[in-house]
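Below is the structure I would like to discuss, written out as structure tokens.
Of the protein chains in this complex, one is absent; all others appear in place.
Right, subunit A next:
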Amino acid sequence: MRSFLLALTAGLCLLSVPAAVPAFAQDTTPPAAETAPPSGLAKVIADNADAISRPSRQTIGPVVDAIGASGDPGTVTFLQAWGARQLGLRKSDGAIFRLSPSPEGFALADPVTGADAGTAPKSDITEIKPNAGVQGLIASALVRFQLSDPDPAKRRAALDTLARRGSAENLEPLLESIDDEPDPAIKAQKQRVAGLMTITHGATPEARIAAIESFGGDMALDFRAALNPILATTRKVFTGAPEGNVAAELKPGQSGFSAENAYAVLVADGLAPKRLTRTDQRAALESHIENGMVGGVPVAALNDPVQRDRAYTVLEAAGDVPAAATDDEVATLVAAHRYADIYNEPDSAVTDAARNALKSVSVKVGAMQGLDLGLDALSLASIYFLAAIGLAITFGVMRVINMAHGEFITMGAYTGYVVQQHITDYTLSIIVALPLAFAVTFAAGVAMERLVIRYLYKRPLETLLATFGISIALQQVFKNIFGTQARPLTAPGWLDGAWSLNDIVSISYIRIAIFVLALIFLAVFLFIMNRTRLGLEVRAVTQNPSMAASMGINPDRINMLCFGLGSGIAGIAGVAIGLFAKVTSELGSEYIVQSFMTVVVGGVGNIWGTLAGATLVGFLQKGIEWFNPSNTLAAQTYMILFIIIFIQFRPRGIIALRGRAAGD
């Protein structure tokens, strides 16, 4: 909108050039010069002192152009001073100076060279205060100087300004400055901005189409932003065939354009009277109540729309109220006109090119969005996997429901927080926090197993309830210690920011780190289970505890270690989750149901099942969110519903154990 206004202003200024130039030419009589006659910029300033001191947006265009064309080295400083409201007009002789505050009033300086020109009292100086519109013009005139500034940083800044709100008259200077650009990166950037500006402001349709086509299938946001205004349409009404660059003709009654819509367009164009709304009808009836009757209908009966219509018709016939269009009249009026969306851009070749370009881009953009969604889903899946892997051990291997698993995750996150209170270096603190969180939750898990769970191995439902009791107790303990507000667990600086492939596909480093962490966990778990003595014993106890015991394995010890391991992994997951989520006492409980889902969907007792479950749940949730992006709650609802139905068909999960190990 803003760039549109600026472009409009610029256009007006260009239009006013021919009118203003003759006046300017007549005014070339040399002014009474005291010293050397002024030349170059000084002369232009002196000639236009009047216009400069009382600038208005309509008239200042040619003056700014003339100043820019003078080629004087002082031009930039002059324009900057003007734009910054630092110029003043000496009333006595009408000369213009650069002002700075001084004890006597203002210290004066030559506007071009900056040479000292004495002082003047405040009463003798009129400060020149160009308004925002004029300042905009001055700024865009400055741009062309900045584009060839020796300082690369300034050139970049000027390019950024142009990319955001370049106007038509900036295009020429930009094109001119490309050839002399020494820095290849800035040169490429200049060419890109020039291309974008040509799309909007190019002189001929051919140039604009060429510019559009030169971008090929570019997916960057700025290219799409340049194309979209070209394809903007206005809905118009025609009595005959639609005129102008027609985007689409609309038939009343087609989808998205009902007869009511058509009538509303007619009303907006002043071609038809407004329809009588129920509110208007009510107001009209109310103002014509006589002796408890309106148009011969008793007021008490007017709670019926049909009666209201009757009363209104009576009033209408009596001429008391304006005639309302009947449905037939509306239908006739609607049928008598044709409707079309007309491009604001008059040239159909340009709109065609833009549409084609946008179409080819949108396919690519769609693919990229799919990729981005896939990355998001992968990251969500790895979070679920992290949260669920501990459960997969305790629930999957030991068949023990641990409702306090979420609290172990929270415990890990709080361990990270406490470590950061003591170690200020974030990288070091995370490195310390990970094993420490494992140790703390491992100890908590072993304690819980020894004190509570081992008495309940044969009673899973009671384990569920007992661990729930521990869960609410722990949650409250966390609240009492750490308070209810979120505690910060800050990621080290090198995890800030995001890796981005292009404008569409990007993923934050923290999420990549969590993905890597999930892979490491998977590897460690597989290694422990398949390659170590402990893993062998765990598998043996899982399959047949009494047989394992008679082979010299101590099932009690294995169960204890197993539970500790699961809890410890939950602690590490807690540190990872705490890095991006708010660390509160409820952190873990937000993940607990999803974690159970992951384990159950995947299949109990199998790490690959957990992986599959996490992937399914993560991709499913992101997929549903994609259909309904504004509503994460709905996505979760539908996901859970899907899982409930999924369990109906595969009650043992995606990867179900077979044979004797499957138990019942």
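As a convention for this text, a residue touches a chain if its C-beta (ideal position, glycine included) is under 8 Å from a C-beta of that chain, and two chains touch if they have at least 3 such contacts; residues count from 1.
Simple rule for what comes next: contacts and distances are computed from a predicted model.
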Of "3-oxoacyl-[acyl-carrier protein] reductase", "Urea ABC transporter permease subunit UrtC", "Heme exporter protein C" or "8-amino-7-oxononanoate synthase", the UniProt protein name belonging to the chain not shown is "Urea ABC transporter permease subunit UrtC"
The one residue from A:476, A:530 or A:554 touching the chain left out of view is A:476
Touch rule applied to subunit A and the missing chain gives residues 278, 282, 285-286, 289, 294, 299-300, 302-305, 308, 395, 399, 401, 403, 452, 455-456, 458-462, 464-466, 468-477, 479-480, 589, 593, 596-597, 600, 631, 633-634, 636-637, 640-641, 643-645, 647-649, 651
